[in-house]
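Pasting in a structure now, in structure tokens, and then I'll have a few things to ask.
All protein chains but one are shown in place.
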Amino acid sequence: MIAAFYLISVVLIVSAVLAVSLRNLIYCTLCASVVFISSAALFFLLKADFIGVVQILIYVGAVATLLLFAVMLTKNLVSRQYYVGQKRKWSYGIFTASAVLWVLIGSIRSQTNLAELVTADHQLSVVSLGKEMLTAFLLPFEVASLLLTAAMIGGIVIALEEKKKSS
Amino acid sequence: MTNTIETQTRPSLSTQQLEVSIGPQHPSTHGVFRMNVVLDGETIVKLKPVMGYLHRNHEQLAENMSWLGSMPYTDRLDYFCSMTNNIAYALAVEKLMGIDVPERAQYIRVIMAELTRLVNHTALVGFLLNDLGAFFTPVLYAFREREKILDLFESVAGSRMMCNYMRFGGVKLDLPDGFVDCAKAIVDNYPPFLEEMERLLTKNEILMARCQNVGILLKDLAVNASVTGPVLRASGVNYDIRKIDKYGIYDRFDFKVPLGTVGDVYDRYYVRILEMRESLKILRQAFKELSAGPVISQKGLIAAKSPRNMKVPAGDAYGRIEAPKGELGFYIVSEGGTKPYRYHVRAPSFINLTILEDMCLGHKVADAIIILGSIDIVLGEVDR
Amino acid sequence: MLDPRFRGSDIKECMENLDQIFVQAKRTVMNLAESVLPQPLVLLVSMLISIGVIAAIGPVIMMYLTWLERKVVGRIQNRIGPNRVGKFGLLQPIADGIKMLTKEDIVPEGADHILHFLSPVLVVVPALLVLGLLPWGRNMAAVDLQVGLLLFFAITSTGTLSIFLGAWGSRNKFSLLGALRAVAQLISYEIPQVFSAVVVIMHTQTISIVEIVNAQPGFNWFVFTPWGFTGLVLFYIASVAECNRTPFDLPEAESEIVAGFHTEYSGMKFALFYMAEFLQVFSLSALAAALFLGGWQGPFLPSWIWFFLKTYGLIFIMLWFRGTFPRLRVDQLMGFAWKFLLPMSMINIVVVGIWTYASPIVAWVLGILIIAISFGVLAKLNTRYHIERNRKFILAE
Partner (left out) sequence: MWGTGVLKGMAVTIKNFFDTYTSKNGIFTVEYPEKRLPEKERFRNFPILVYDEKPEELRCVACDICAKECPPKCITIVKAKDAQGKPLKQPEVFDIDFTVCMNCGICEETCPFDAIYMDHEFELAEYDRMDALIYKKERLSRPWTHFEKIRPTDAKEINERRAKDATKTAAAVKPAPPQASNQQT
């Protein structure tokens, strides 16, 4: 188990770095989808397979395609001249990354007892997840759905405005 | 990435226009024909047809060849209906030479013309469905019927598609004895085939959704662009040369001219099926009235025996017939020699093609392909 | 060395043995492996057996699906279909395979080599991966996951990305158009597909495919309920669109955009795209059979024979579609998904809701009523503008 964990996290970190630093944007989106898949693999390792599957479905299925669409449809974003003038400052990058990491670890450590959580091999069943979501966490569930409808309406408005103008 | 044309600035999403050349080498352009299309997304903004890839210098060739010498070349004009090309050319020369055509030859010409119309419209319905995406099934049903009629042509003229059967003043050879009842059998079991095609296609929701209100051709645009044939009649203009000129013996047959109302791809498809039904009516009457007699007039026979010293009196003539694709006309000028001075073919598909852009603007790429298919062009005739 | 006692047993018991024949075969191999290899390696061997079998069956299924398609569509068109290579043209797929291998593999000059190479691989991987989740017979599912069905949809949705990359990598306008159409179509048909599968999940309260199939013993398959039948029809239409088959084959519309996203592919890469399409046809038909037609459940024959019978029945319908229908246009395709399939599948969920709580008679009547009315209303709405049923033509003089 541990060997698998380390292997996956190495893949995750390497593709994350590549996703940021590659020149050709299409390869970046490819590496981004590798990041999503390896994070889903991590979830599988933690036996939270429902979350892992949803992770693949949402991120690789939709978000990666969205990224690719964005890259592809904007005008000649792919060609080289974007990277000429920019000085690539690694120092800023490392500083912000370590700051964010420190905050994250601090918050996780303070709340729960990490060791107990990992070894507990309770099987997260989908049914319990469903019940939990519609009872204890009903409010966040409703807020999220509101957000989703707002986003959809926004998309339709833009499309309608586009159609009205061209027809 | 693509040599794009800058669009006029639009405040909201200024999108890039894509210029695609649906080029000479494309699965559904009915031969070597190219459309330079400027696309905004999928809708067509500009369309420029490019022709001439199949130009074989037909009219220049005819000028230094004997009058009968260019008859086999007229088969290659519209290679789907070689018989009607021959008839149109023979009609023009007979008008100039003043040869009369005996009774039996006139009937044979009507039979051959109507059989060619069946062949052409059946093949067209098949190819139109092929452009719509049906995976070769309607084409193969259509070709199954077309093969039977081509076998008839082979038994009469010697070759299935390159018939070279008409001569000035009649036809080359008389009908072989088994021909008439074999043709009657084919004509009788054509209606069941048409029913089967109609059951498969006409009420098919996908076909209706794809073809109705697509590529609408208005009446006055059609008349101004001198479009002829089923494309014109689908827009509702009653113009059929068999009824207007009454050339040959078409006044003896009673048949109707089907007209469409809206003038879109669906009308052009269905008008052709109705025309096939009318041709079947004509064929039945022609088989009944076919009389015995000579097949070629005496002057014509002499001319056919030695075409190289057949002289045509000076002057010019324009012979036109209702070919399956429209008005096919031959304009010939003679100086009294054995070779035509000027020889021009009025090809229906070439002229019907000029309005392709007006019909396609605003439609999707998929519609442009079926609008081109519904006009029914053959590149041999367009480029000559 | 026929065992004398065997002659006495009746047909039913023989069928039972036949049914479990593969399971016993694996068990014997496992016992052999246990006696020889150390413990972790045994787990590896058991995995290797199922993976090896599926990896072998996948391409063979694909090859003989191409053969079946050419024969069926040929017969629809009154011709015979391939019969020269081998007895009934049975060696034709092998001939095609060799032809594909020997064909030169052209990479267009401006193309992006890495993407051009990567995308056929990325397309085939999900198609093969998914075969593991399917219940081929009684306890013959390679992987029995608790979230089997959801993983199935997750994996098939990754295929969209690779089709897009392939088309983008081949630097060709036609494949670009094909890619745009492919992504739009695959994403907008995924939603009705998942919604029509939700119906079955609601009824059986589980997402694992094996349990869904176990919930349909003997002959009471889900298709014999009103919501089951509409669910099957909707799911099947959506999966026809998912594998880009007629009448939804716009991404590779040969009459409009030459060959859509795989215009620039030749040789083995094209064969991989082809294999992905046919494996998806097989896996989606198998899933439709598992969800609605009771997978391998069947009264008499061994379980895996039922599985193949039902799957090839559904595949025959897809080939029948291919031989009959013209193609939809892009906007009609989208309209059909969003304005017809999606509302119908949502109504179908309502019907299942009623079905679980109302008494059987009320549920049946109400279910059929709701479905009929909604189908009529939606059909009326969808065809109000542009389909003129019978148009009048004048037969002038």
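Think of it as A, B and C in the order they're written, each chain with its own count starting at 1.
By definition in this document, contacts are C-beta pairs under 8 Å (C-beta built on N, C-alpha and C of every residue); 3 or more make two chains touch, one makes a residue touch a chain.
Treat the numbers as computed from the prediction; the structure is a model and nothing was measured.
J.: Looking at the whole complex, which visible chains does the left-out chain touch?
T.: B, C
J.: Using the touch definition from the top, which of B:39, B:206 or B:231 touches the missing chain?
T.: From the options B:39, B:206 or B:231, the contact with the absent chain belongs to B:206.
J.: Taking the entire complex into account, which one of B:24, B:41 or B:72 touches the absent chain?
T.: B:72
J.: Pick out which of B:46, B:95, B:144 or B:256 touches the chain that's been left out of the picture.
T.: The single option touching the absent chain is B:144.
J.: Can you say which of B:304, B:328, B:356 or B:370 touches the chain missing from this structure?
T.: B:304
J.: Looking at the full complex, which residue from B:52, B:98 or B:158 touches the chain that isn't shown here?
T.: Spelled out, the listed residue whose C-beta touches the missing chain is B:158.
J.: Residue-wise, where is subunit C in contact with the chain that is not depicted?
T.: Residues in contact with the chain left out: 72, 75-80, 320-321, 323-325, 375-376, 379, 382-383.
J.: Mind pulling the subunit B residues that touch the left-out chain?
T.: 65-66, 68-73, 137, 140-141, 144, 147, 151, 154-159, 162, 164, 172-173, 176, 196, 199-206, 208, 304-308
To be clear about the criterion, only the chains that are shown with their structure count from here on.
J.: Can you compute the centre-to-centre distance for subunit A and subunit B, using the mean CA position of each chain? Integer Å is fine.
T.: The mean C-alpha positions of subunit A and subunit B differ by 61 Å.
J.: Taking each chain's centre as its mean C-alpha position, how far apart are subunit B and subunit C in Å?
T.: One centre to the other, that is 44 Å.
J.: Taking each chain's centre as the mean position of its Cα atoms, how many Å separate subunit A from subunit C?
T.: 29
J.: On subunit A, where are the residues touching two or more other chains?
T.: Residues of subunit A never touch two or more of the other chains.
J.: Going by the contact rule set out above, which residues of subunit A touch subunit C in the complex?
T.: By the definition above, subunit A touches subunit C via 24, 26-27, 30, 33, 49-50, 53-54, 56-57, 60-62, 64-65, 68-69, 72, 123, 125-127.
J.: So in the complex, the part of subunit C that touches subunit A is made up of which residues?
T.: Contacts found on subunit C: 112, 114-115, 118, 145-147, 150-151, 153-155, 157-158, 160-161, 164-165, 168-169, 183, 187, 190, 205, 207.
J.: List the residues on subunit B that touch subunit C in their complex, please.
T.: Contact set of subunit B toward subunit C: 1-2, 18, 20, 26-28, 39, 42, 129-137, 140-141, 144, 200, 203-210, 212-213, 236, 238, 243, 256-262, 266-267, 270-271, 274, 364-367, 369.
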